[in-house]
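Omission of a single protein chain aside, the complex is shown with its protein chains in their original locations.
Our next item is subunit A:
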Amino acid sequence: MAGVENAPQTPARRITRSLSATPSKPPHGTSNPPPPATPTAAPSWSDDLALPQETVSLDDLFALLPGRRSQILELLRVIGPPNSPMLPALLCGGPSTGKTSTVLHVFRHLRRRFVYTSCRSCYCPRILFETVLNQLLRHTKKRENGYSSAKKCDKASDFVYMLGDALVQAKSAIRGEKKKSCSKEGQHDGNSEMVYLIFDNVELIRSWDKGSTILPLLFRIPDLLKIPDVGLIYISRAMPATYYTMTGSLEPVYIHFTDYTLADLQCMLMRNQVNEKLYSSFLSVVLKPFYRVTRRVDELAIALKPLFKKYCEPLKDLKLVPDEGMKRRLFDYLQPHLTASLNEIFEIPPWASVEAKNEGISSKRGNIRKSWGKDVYNELDIHMPISAKYLLISGFLASRNPATLDASLFDSTGGSSNSKRKRKSIKTSLDKQEDIAEEILMKGPGSFPLERLLAIYQCITSVMECAAEDHEDGIQPEGLSVHLMSDVLLQLSTLCNANFICKSNSCPLEGSARYRSTIDEDMALKVARSINFPLSKYIYRR
């Protein structure tokens, strides 16, 4: 529950971790437990070299990570008994299959020392290298040392050199620690202890600047170091074949993490539910159709949560154990919502609107909305000046409509009066319809020069001005200063920065920049609605 609760705030990976990591914790209340500020069960990974205090038994491990039994066993076999060296291992599997949490929990179970680095948070070689070294040297960034790393390390050659040093240092520190505890416990083993280096999200390195050199380096660390008691584990979403290099490479021992099966998913989603009977009857209805669409726990958890709320709506007492008749009744009630939500399962509502919904939920309850997930989006949730909205619309029109039709569409006399003429001109090009439709499908929104954008902008603003005068409401829409000013250009650059309009490669002959609108039609219509602009009149339909 906790993992699902803080879903909208935190990225997907975090969700899966806390979802699978929270041991069944009694939820606070039936309705909405306050979302925890930090992910609940994430232990302090920062001080990994220190041994964890609590022990996790193997059975606990299996219970903690449902559906991962074979992978855990395989991983345990590859890691082997204490103080035995291992060949590097590569764990592969799709997103949200529990790779990271399995590895981390297995190490907690084994009580071995490891260094965990994710290539997602360490997004460049320097940070990656320094993070590994910091952890080995047990160096924490704090105010006293100016948040600096233990060692400055930029180059791969320095890294391998320093890594060797750091490992030796770490080992001697461990040995010192051991001696202390040994004198107490009186046990002794001769071999030096293994230290494991775990690299997560290795697939991201491929898109780095120097990824082509860092990647073989990471995979060949054991050869380069020539220190036997270092274990290397790589975690990757991409298949091993994607790491092959020109000159070939020795494959690490490969462990595949399959996606969860239906039974596993059921088991995971059942966790931390208040009324297990009710929820299992809900899952038996819902899970199968959703399973055909996606097999990712994180997405399913998000999609199912509002649906379960819907499912419970007719119920007065949530602690009720449903019988057959009630199950059928609840199913009938859910049916229309189910089909609707299957088609929009991935909408993650923005956090603010969720809160608003939670507050106003009692007032809205009861009226069935057909697309209940979408109503949040009917009004525009971005604020921008009127002129920017006009600019956005004109950009959209310039991208969608062929340039040759501009003259007929935007006559200076106004949009509504010349609709007949417009129809005619479209009809002439009817025969080419198919070809163009195909082309549009392939090419995407067209690009346009700045002049055309500004011309359309001027046209539609003047049209709106006319319309406003016709109405003679006295209420002048704001932003009718149609004079082209630097202000408009400024707005344009803002829109570019917000990625609503993007600069595409400039025309080689003219040399001037061309623009392209990236918003889709729904968005454009929403914007148009917010300023009462009759957009549909101007879109060239094929």
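FYI, a residue touches a chain if its C-beta (ideal position, glycine included) is under 8 Å from a C-beta of that chain, and two chains touch if they have at least 3 such contacts; residues count from 1.
Assume contacts and distances are computed from a predicted model.
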item	value
Per UniProt, the name of the complex member that is left out, chosen from "Manganese and iron superoxide dismutase", "Anaphase-promoting complex subunit 2", "Acyl-CoA desaturase 1" or "Origin of replication complex subunit 4"	"Origin of replication complex subunit 4"
Touch with the omitted chain, as defined above, among A:85, A:314, A:336 or A:402	A:85
Option from A:77, A:175 or A:537 whose C-beta touches the chain left out	A:77
Among A:178, A:220, A:277 or A:526, the residue in touch with the chain that has been omitted	A:220
Candidate in contact with the missing chain, chosen from A:58, A:168 or A:239	A:239
Residues belonging to subunit A that touch the chain removed from view	77-78, 80-87, 92-95, 97, 155-157, 160, 191, 213, 216-217, 220, 222-224, 228, 237-242, 247-251, 253-254, 256, 258-259, 291-296, 299, 342-346, 441-445, 502-504, 516, 518, 520
